[in-house]
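With one protein chain held back, the other chains of the complex are shown just where they sit.
This part shows chain A:
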Amino acid sequence: NNKLQNSELFTLTYGALVAQLLKDYENVEDVNKQLERMGYNMGIRLIEDFLARTGSGRCYDFRDTAEKIQTGFKIFLGITPTITNWSAAGDEFSLCFETNPLTEFVELPDHCLNLKYCNILIGVLRGACEMVQMEIACWFVQDQLKNDNVTELRVKFIKRLEDAIPAGED
């Protein structure tokens, strides 16, 4: 019961933020960018919670990463997206959401068709993966707010990031 209200506080707060951004920026693209940037800042902090709670180590491969991202959604949002549509090379997969707490009370008005309402998730995933030396790209392929049956988030592996050598120690 408590949990429900907890995620409602998050959902409604996120909604208020999106509304404020739409008021502050003329261009919807700028809102999308701002949401992703905030998500990125959250992701680089959330990864520490994730690692501390799950005690998980480094990912063996990208499939392992996919499962850990799925676990992350379970822990933080209480949902389990399905992992599908692997690319032949194994460097791309989709997360499909049947329900999405972020959009629980949301309907997009007509003038917001270009708004990527859940763009914060993209930032979160990017930020979190970057902290474990992995560069990824992600984007929405389908969106329930735009009358698709599911919300589909595509995740693509770009490259491993090398440990940076501190300045003056090379």
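Please note the rule applied: a contact is a pair of C-beta atoms (placed from the backbone, for glycine too) under 8 Å apart; a residue touches a chain by one contact, two chains touch by 3 or more; residues count from 1.
Keep in mind that, in the parts below, contacts and distances are computed from a predicted model.
With the options "Putative bola-like protein", "ChlN subunit of protochlorophyllide reductase", "Trafficking protein particle complex subunit 6B" or "Extracellular globin" in hand, the undepicted chain maps to the protein name "Trafficking protein particle complex subunit 6B" (source: UniProt).
Remark: the residues of chain A touching the chain excluded from display are 1-3, 5-10, 12-17, 19-21, 24, 34, 38, 41-42, 45-46, 49, 53-56, 75-78, 105.
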